[in-house]
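Note that one protein chain of the assembly has been removed; the remaining protein chains are unaltered in position.
On to chain A.
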Amino acid sequence: MSASQADYKDRQFLAVIGDEDSVTGLLLAGIGHVTNPPDSQKNFLVVDSKTENAAIEAAFDSFTTKRKDIGIVLINQHIAEKIRHRIDTYTAAFPTVLEIPSKEHPYDPEKDSVLRRVRRLFGE
């Protein structure tokens, strides 16, 4: 129990991977954080049509594996689709990953990893 406590007690930030409006909307609530220089690591990634999947994957890796100060990773569902293999194989308790709708892509329960888990539980 103590090991897991050490794992979550420093996780005080939310991270966002999303399109510009999603990130702007969430940052308006005051969750945006840039660490002190020289690192100056941001806790968000704005994804547009030019952003490569490798960059999304790198941000996801950074937020979930490298950084130990993030407790929740919010990601637009349509962007999560681009790195679905990474999202589905991610099983760690912290940080927790939550898929959220975006402006042009409303929430689709079919793609929701939680509801897929529900189906697996009842389908066994």
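In this section, a residue touches a chain if its C-beta (ideal position, glycine included) is under 8 Å from a C-beta of that chain, and two chains touch if they have at least 3 such contacts; residues count from 1.
As a convention for this text, contacts and distances are computed from a predicted model.
Think of the chain that is not pictured: of "Ras-related protein Rab-30", "Exoribonuclease phosphorolytic domain-containing protein", "Vacuolar ATPase assembly protein VMA22" or "U6 snRNA-associated Sm-like protein LSm8", UniProt labels it "Vacuolar ATPase assembly protein VMA22". Chain A meets the missing chain through residues 1, 4-5, 8-9, 11-14, 20-34, 40, 43, 46, 71-72, 74, 93-94, 96, 98, 100-103, 106-107, 109, 112, 114, 117-118, 121, 124.
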